[in-house]
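With one protein chain withheld, the remaining protein chains of the complex are depicted in position.
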Amino acid sequence: MAKTVGDMTSKPDLGRRRFLTAATSVVGVAVIGAAVVPMVESLEPTAAETASASTTVNLAPIEPGMQLTVPWQKKPVIIVNRTPELLATLAEVATQGRLKDPDCAVPQQPPYCKNVYRSRKPQWLVMVRICTHLCCIPHYRPEKASVTPWWLGGFHCPCHGSMYDVSGRVLKGSPAPHNMAIPEYDFDKDGTSITITDMYPKAHVC
Amino acid sequence: MSTFGDWINKRFPARELMREHMTEYYAPKNFNILYYAGSLLLLMIFLQLLSGFLLMSHYVATSQDAFNSVQGIMYDTKWGWLIRYMHVDGVSLIFILLYAHILRGLLYGSYREPRELLWIIGYVIYIMMMGEAFFGYVLPFGNLSYWAGQVITSIVHAIPFIGPQLATLARGGPGIGTATLQRFLALHVVLWFLIIAALIVMHVMALHQVGSNNPDGIDIKKHKGPNGVPLDGIPFHPYYTVKDLFGVGVWLTIFAAIILYAPTMHGIFLEKNTFFRANPMVSLPDVTPPWYLAPYYAMLRAIPNKYLGIGVMGLAIILPFFLPWLDRNPVRSSRYRPWYRAMIIIMGITFLVLAWVGEQPPLPKYFLIERLGAAIYIGFYLLLPIISSIEPTRAVPERVTK
Partner (left out) sequence: MRKVWIGLLAAILFAGNVGLAHAQTLAAPKYVFNKATVMKGALLFADHCSACHSIHSLRYERLETDLGMPKAQIIKSIMLSSSANFLKGMRPTMTRTDAKTWFGIAPPDLSHIVRAQGQRWIYTYLTSFYQDPKRPSGWNNRLVPEVAMPNVLAPWGGIYSKDGKVLHKGRLSPGAYRREVADIVAFLRYASDPSYFKRHELAPYVLGVLILLSLLAYLLKRNYWRDVHD
């Protein structure tokens, strides 16, 4: 390549040249690689996003039998204050054999909610209000026979008719595959509010 | 060559471009340290594009949230401080390189025939860069940004006939607000930047059309070898690529040291007043431009009359365009023109003094320095046609010296 520089009386040390080229390239690529890491990481969620990722909800205004739906991480989360009558339907719907996954075997909830109530405290249901079929928002239908004659109370999806009980367990005959997802949450010390923290990683929202 | 390479080259002239601009572009072999500036400018502008893209991924262009979003980058974004300091300190380093690059052109007569267009395109890039820097300066919406926006759009306002309409168009409202931020952002990252990028391509094309000048200011194409290659020329690749790689290493070391140890450079690269939120009700303790625009600001202040002051500043900015025709000496390089060299040194020092005085509070005690500085700076260009035609010159060598 370098034949243009007049006569080359002394041959350059090509071995050394090759070594230096390789060494410079390796360090150069390492520098570029090391510079790319922070640049890509700068696009990760910021501390502001992380801080606003958890939502605290005061439970006091939710009367027995009523629900409150709050936005959390751009998703609706429903909180239901379940009456003893509503809780009684959970055993009944299971004995009728209407549930696809009565024992919550599919990890759609954190381990501490793997029970018939799918909650930390039987009274309070905290659930991502998204149908596992195609991501619609199901209606809350607590009254008996409000959807079908045998309806005991639960959730009914307006899009494709998926049905769930008042714990969000999916009923047989629904297009939805799984029970609705339960996020991770905690009650505060005196039990008057809850803080929804993270999505339970194994759960499928839809 | 490989069949894959042939396949590509049938469809895209990769080899031809490489030959034309790299391996068979013959540059004089006597480049000195000032010749690093050009390639480093390309590198720095690429880094500005990269850090700018990352900044814009987090920036919100509203008068309400702009300041917070920039502080959010500094506090809440992972490595946000790194990308912002890269962008902010990058501006100052680009202007240092621009001034070195322009000084190089002046010293060795790189603006002379046949490189007039090369010089003019380059000077347009410099002026566009000032605009680019100004638009970027307003975006963080600190109090300095606000008042800088206010002052510069007021200068636009003073343009005869169309000024008031132009100022309203620039602001997009009665004052500097969300509309201003959004159009400045659009200008900064889209239109203005694309124009600069296109001008840079034109600048390099013009350079490769006429060939590089050198510190001796002589034409290396006059003495060619039997193969048609200039005897004093060497292929750009690999000789200047490895040399520039060394320059890049040293420059990146300096850049990293600034970012890591002195990112605000004691208020010179990132001014104190940018840490106050924009406030139309509270003017600044002192309104001074960034250092790289300060010389022009000093010339603006030197004349106690709005229109005359702006006129003097405009003259100072416009005169360098005519440099190729103002210089009438047959010799290019200042190496063989002692008078011209002295003039450049005086003008360079004056420019630095003007930069310093432009940063000082506007007190009467600086008036003399400002006026003297403006007179010397403008005088350089106005006296050049006379001095260059009577100055004595030294013997110019036939071949480049080392």
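In this document, chain identifiers A and B correspond to the written order of the chains, with residue numbering beginning at 1 in each.
As a working rule, a contact is a pair of C-beta atoms (placed from the backbone, for glycine too) under 8 Å apart; a residue touches a chain by one contact, two chains touch by 3 or more.
What you see is a predicted model, and the numbers here were worked out from it, not measured in a lab.
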Check each of B:56, B:127 or B:245 against the chain that is not shown and name the one that touches it.
-> B:245
Which of B:114, B:225, B:285 or B:330 touches the missing chain? It is B:285
Of B:222, B:306, B:328 or B:399, which sits in contact with the chain we cannot see?
-> B:306
Which residues does chain A use to touch the chain missing from this display?
-> 2, 5, 8-10, 12-13, 16-17, 20-21, 23-24, 27-28, 30-31, 34, 47, 50-51, 54
Quickly run down the residues of chain B that touch the omitted chain.
-> 29, 71-72, 74-76, 81-82, 147, 150-151, 154, 157, 164, 167, 234, 238-239, 242-243, 245-246, 248-250, 252-253, 256-257, 259-261, 263-264, 272-273, 275-276, 283-287, 306, 361-363
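Just so it is clear, only the chains that are shown with their structure count from here on.
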In the complex, the residues of chain A that touch chain B are 1-2, 4-6, 24, 28, 31, 38-39, 41-44, 46-48
In their shared complex, at which residues does chain B touch chain A?
-> 23, 26, 29, 50, 54, 57-58, 72, 75-80, 82-83, 225, 227, 229, 231, 233-235, 238-239, 245, 252
